[in-house]
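Only one structure is covered here, and it is reproduced in the block below.
As you look at this complex, bear in mind that one protein chain is not there, while each of the others sits in place.
Up next, subunit A:
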Amino acid sequence: MIAIFHNYGSLLLQGFGQTLLCSVIALIFSLIIGSMFAIFETTPIKFLRVIARIYIEVFRNIPLLVITMFFFVVIPMFIAKINGFTAGTIGLTIYTSAFIAETVRSGINSVDPGQMEGARANGLSWWQAMRHIVLPQAFRYVIPPLGNQFINLVKNSSVLAFVAGFDLMYQGNVIASDSLNTMSTYICIGILYLIITLPLSYWMRYLEKKLA
């Protein structure tokens, strides 16, 4: 194991960096897109609700690998050439955003409807009430499930390995076939994933305690 770290340090580091970068980008955008569709789902405007429903149901129910392959193969055919990292990050963002939308929506629905009603009666517009009163309370409720989504996201970033995204899993496969020491290699890879996910998990727990 030490040998793996010693001999393939730069490859592992590169993979670790790619996984971290992909995860951070996908986390930020899936949170934005997911929250947007969650808000769409709870608006009084039926058209937006329908759009959100379709988006969520489609992307939540297709395997991540299929979505990623779609971007990797189909987009270059019609629009522009994109590399594996980009395709994988887009796929991961869209896939995760559908789950985040469902999570945030359930948070919005668990806020007492009296909060929205009180704000509307007080003169606030629907959006003002949402932004200042309902959403801040909703996010407090959804920190634990959102944390699960983030951890899943980091682990799911291993989908990049299938589209030559040079992430941790991809480099693991390269190292395993080069060193022929598969067991040690995948243990190393596992440890490196834990280095990202464990602090995330503890941070979420900390937030949960602090805000509860």
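The rule is short, and it goes like this: a contact is a pair of C-beta atoms (placed from the backbone, for glycine too) under 8 Å apart; a residue touches a chain by one contact, two chains touch by 3 or more; residues count from 1.
Operating definition for what follows: contacts and distances are computed from a predicted model.
J.: Considering the UniProt annotation of the chain absent from this complex, which name among "Histidine kinase", "Ethanolamine ammonia-lyase large subunit", "Glutamine ABC transporter ATP-binding protein" or "NADH-quinone oxidoreductase subunit L" applies?
T.: According to UniProt, the chain not displayed is called "Glutamine ABC transporter ATP-binding protein".
J.: Would you mind spotting which of A:Gln14, A:Asn83, A:Gln137 or A:Asn152 touches the chain that isn't drawn?
T.: Hidden-chain contact among the options goes to A:Gln137.
J.: Out of A:Asn122, A:Asn148 or A:Thr182, which is the one that touches the chain we can't see?
T.: Of the listed residues, the one touching the omitted chain is A:Asn122.
J.: In the complete complex, the non-displayed chain touches which residues of subunit A?
T.: 112, 114-115, 117-125, 128, 132-133, 136-137, 140
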